[in-house]
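Just one protein chain is left out here, and the rest sit where they should.
== chain A ==
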Amino acid sequence: MKYWKDRLPAVAANLLGLVALTLFLLASGSGLGVVLWIAVVWLMVLAAWLTVRCCLEKRRLEGLLKQAQQLEERYLLPEILPPPVTAEEEVYRRLMQLAEKSMLEKIAAAERERKEYREYIERWVHEIKTPITAGKLLCENHRSELTRELLAQLERITRYTEQTLYYARSEHTEKDYLIREIPLADLVHGAIAENKYLLRQNQVAVTVEEMPGLVSTDDKWVRFILDQLIGNAVKYRRENPSLRFSCVSGPGEISLLVEDNGVGIPAADLPRVFEKGFTGANGRAVQSSTGLGLYLCKRLCDKLGIGLALDSREGEGTTARLVFTVNDYITGVQG
């Protein structure tokens, strides 16, 4: 419809020309029949021309739209369009190219800025680790009630720092793997050691069941995940907190269970705990919840091919289940 509207000036000009010609011909003494004949032919040619062009244009433009929709990165559209037919189109194409160029520059600048920012965060995390280590050693060499409290706080600082690092890195984590076969027990005891003073200060009763299994994974990532889970267990504790680590072997997989007897997660919040920034009822009560810990855990687990599920009853406690697939392929290659 719009097409026909756009053509109105052309039609009007033609009609005007036709009327002028008719008047001129009548004035110069041509017969009415001849004049009518000319007018009918003129109008027929005009109508045919407009209709054919309408169909051709429609097909061409629809083709372009389809092409654009199929394109993954649509901002590159001006680069792949067929060469323009008319002078007008040429101008529009130039306009599009200008817009594209300035946008690409903006994107490049934003990406560069983000990269620099991420690198800065990573460098900062590495820098901060030196004073934390110095603090830990100082406390260890001057053991007292005070330094035990301080060590617990230093462990919290460490956990938040690690969280920052993994958040900054989580986009290109695929470059940062070192998969090895590690006893599951080593991972658990390592994570407990990292949080020793925090657990001790909060009088958490820790039990570690027998863990015979070996898992093929990246130990520092799993350590990070366990760190976050332990941190949560301490944060959302109740009276006489306890933390139990156990393991269940199934066909082709080993599950590590981390059970606490804390406040638990309301059933309504449970499906959303892995969402970024979700804090839920517990988070609102505790204040210091960032809604990042479990989100990062889930992301890392997905990348490492570890299943992560939370099971919880409000007021009774939470059980986290980490499911490692036992990969026969890796052992086969190494053997």
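In this section, a residue touches a chain if its C-beta (ideal position, glycine included) is under 8 Å from a C-beta of that chain, and two chains touch if they have at least 3 such contacts; residues count from 1.
To be clear about the criterion, contacts and distances are computed from a predicted model.
Within the choices "Sugar ABC transporter permease", "Stage 0 sporulation protein A homolog", "Heme exporter protein B" or "tRNA uridine-5-carboxymethylaminomethyl(34) synthesis enzyme MnmG", the name that UniProt assigns to the complex's undisplayed chain is "Stage 0 sporulation protein A homolog".
Across A:11, A:150 or A:206, the single residue that touches the chain missing here is A:206. Only one residue from A:76, A:91, A:134 or A:248 touches the chain missing from this view: A:134. Although one chain is not drawn, the whole complex shows that of A:158, A:261, A:282 or A:318 it is A:158 that touches it. Residue A:126 is the one among A:53, A:94, A:126 or A:313 that touches the chain missing from this view. By the touch rule set out above, chain A reaches the unshown chain at residues 126-127, 129-130, 132-138, 140-141, 143, 145, 148, 154, 158, 176-178, 189-190, 192-194, 196, 199-200, 203, 205-208, 218, 220.
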